[in-house]
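Each remark here refers to the structure printed beneath this line.
The complex is shown incomplete by one protein chain, all other protein chains being positioned as in the whole.
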Amino acid sequence: MLRRLLEEGQRVRLTIDGKPVTACVGDSVAAAMLSCGLRYCRTTPISGEKRAPYCMMGVCFECLVTIDGINNRQGCLIEVREGMRIDTQLGRRTVE
Amino acid sequence: MRSTADVIVIGGGIHGCSTALHLALRGLRSLVVEKDYAGRHASGVNAGGVRQLARHLAEVPLSVASMELWERIGDLLDDDCGFESHGQVLVAESEAELDQFRARVAQLRLQGYTHEELIDRAELKRLIPAVSDACPGGVVSRRDGAADPFRTTQAFRRKAIALGATVLEGVRVTGLERRAGMWRVSSSAGAFEAPVIVNAAGAWAARIAASLGEPVPLEVMALMLMITDRVPRFIAPVVILRGRKLSFKQLANGTVLIGGGHQGRPDRDANTTEIDWHKLAESARTVWELFPAMRGARIVRAWAGIEARMPDDIPVIGPSATAEGVYHQFGFCGHGFQLAPGLGALMAELIATGRTNLPIAPFSIARFAPAKGANATPDSTPDLMRTTPGGQA
Partner (left out) sequence: MSAGANPYDVAIVGAGPAGLGAAAITAGAGLTTLLLDENPTPGGQIYRAVTTTPLKERSILGGDYWAGAALVAEAQASGAEIVGGATVWSLDASRELAASWAGTSRFIKARRVILATGALERPFPIPGWTLPGVMTAGALQTLLKSSGLVPDGRLVLAGTGPLLWLFAAQLLRAGARIEALLDTTPWANYLRALPHVPAFAISRYAAQGLALRREVARQVEVVSGVTRLRAEGQGGLASVAFAARSGERRLMADVLALHQGVVPNVNLAMAAGIAHRWQPAQLCWVPVLDAAGNTSIDGIAIAGDGTGIGGALAAEAQGRLAGLAAVAAVAPERLARVPDRQLLAQALARAERGRALLDQLFAPPRWSRLPEGDTIVCRCEEVTAGQLLEAVGIGAMGPNQAKAFLRCGMGPCQGRLCGLTVTELISKARGVAPAEVGYFRLRPPVKPITLAELAAMAHTQRAVAAVVRE
C-alpha cells in the first residue's frame, strides 16, 4: 500500500506473523507493516471487521498489534527493532 | 398550591426510583426530584454486585428479601438489567481467614440463613480456576451475581414513569417546609406539595436530614473502580476479599471490573471525584498476585461515584425521628445496589401501611440523635442540593 521514496536507509530484520521482512531504522511498527504490503493489522473484538492504522499519531488505537508476544500495543508509537516479532491481532486477545 | 403527588422522593438514584416504582404498584403517585439525571452518581457507576454474601448481620434479612425481587427482575421492570447469577465468592487468603469465615457461616446458620456456604480449596479452584493456588478456600453465595447498574437504575426509572410516577431530572431541591399537614418542597423548578417525603438523596441526604433538625454523621465517599479491555472469558463468579480491598468480576463483554473499596477524592459541591492512583495501584497489585493471568491486561478506564457512608456501615432506613411524614433511605455506600429492589418495596409498604414485617429498627436515624442536653445545630443552607457549576458535564 506504501512505497519507499529512498532505499538507502539502514535496515532491521523482523517478522510479521512469522514471515521475515525488513524495515528501516526509525520506522514505526505500523509504518513497517504498511510498507511490507499489509492491508490490515487486526480484526475488531466486536464484529471481526478488518482494521488498519488510521491516525498514525497515537489517538485512534486502530493499529493495535502484538509485539514480541505482548498484545494491544500501539504500532504507530513504537519503533521497530532488530529481531522484533510483530503479529496481527484477531478479535479479543488472550490475557497471557 | 396544588398537591402535586402523594409522595415526593428526593433523589433519582436506584433507591429513589425503586421506591417510586413500588409506591406506584400500591396506587400512590410519586414525584421524583433529581438534581442531575437518574443514576448519575453511585447508582449508575457502582460495580453492579448483586450480593447477599458477607453482609452486615442486620442487613441480611433485607438482602435476602431483595434477592427474591432480583430473581424476577425482568418481570418487575420489563428489562433483565443485565443480571446474571454466577455466584459471588469470598476468597480466603490464609487458613486463619478461612477459620473466621467458618465461624461467620456457622453464625448465619444459627439464625436460619443458608445462602453462605463454606468451600474448600478444591471447590474454590473448580469455581475459579484462575485463582492463585495459595488460597485455601472461601465462602460462596451461589444465587448472587451482578447486573448493569446504570441500565438497572434506568429500568426502575422507566417502569416507575410507565406506572404513573413523575421523574424530574436536572431539578434541585432548595428547601423544605411543613404547612398544615403538607410538605412544601421548593426547587429550582418551582414548589411542589405532598404529605410525604422520601429522602433518598445519597451523599446529599445529610443536608435534608439536618434541615429537619436531625443531623447525621454522613461521610461522603468516592469508591473507585477500574476496568480492563476485553479478554476471553476466564471467570464466572464475582470475587471479593476481606483482608485486602478487592472485588473482581468479568462482564459478559469480556472486560474485567476491579474495585473493592479504595477511596478517591469526592467533591460533593462540585459534583466531581478525583482518582487516587496510588491506591488503585494497590488494587492492581492484589489482582496481580491473585490472578497471574491478568498481568498483561490493560486498564482502560477508572472512575468513582459519590456516595454516602454512615459510621456504623449500615444505612439509614425508616421514618424521621423529628419530622412527620418524612422517610429516610440513604447511607448505602458500597452495598446499596442489591438492596434497592427490596427496599423500595419495604419503603412503599411502610408509607402505605405504616408498618413492615422486616426488621428495620437497627437502621433508625434515631441512633445518631445527640445525647439529651446536647445542642443539635440544623444546617440552614438555602440550597440543599447545591453544587457549583463548571465541573465537566
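Chains here go by letter, A and B, matching the order in which they are written, and residues are numbered from 1 within each.
Throughout what follows, a residue touches a chain if its C-beta (ideal position, glycine included) is under 8 Å from a C-beta of that chain, and two chains touch if they have at least 3 such contacts.
Because the structure is a prediction, the values reported are computed rather than measured.
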item: Chain not shown, its touching partners among those shown; value: A, B
item: Where the unshown chain meets subunit B, residue by residue; value: 37, 39, 44, 150-151, 154, 158, 169, 228-229, 253, 272, 274-275, 277-278, 280-282, 284-285, 287-288, 294-303, 390-393
item: Interface with the unshown chain - residue positions in subunit A; value: 1-6, 9, 24, 26-28, 31, 34-35, 39-40, 44, 46-47, 49-62, 64, 72, 76-79
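Basically, only the chains that are shown with their structure count from here on.
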item: Chain centre separation in whole Å, for subunit B relative to subunit A (CA means); value: 45
item: Complex contacts: residues of subunit B adjacent to subunit A; value: 229-232, 234, 254, 293-298
item: List of subunit A residues in touch with subunit B within their complex; value: 45, 70-72, 92-96
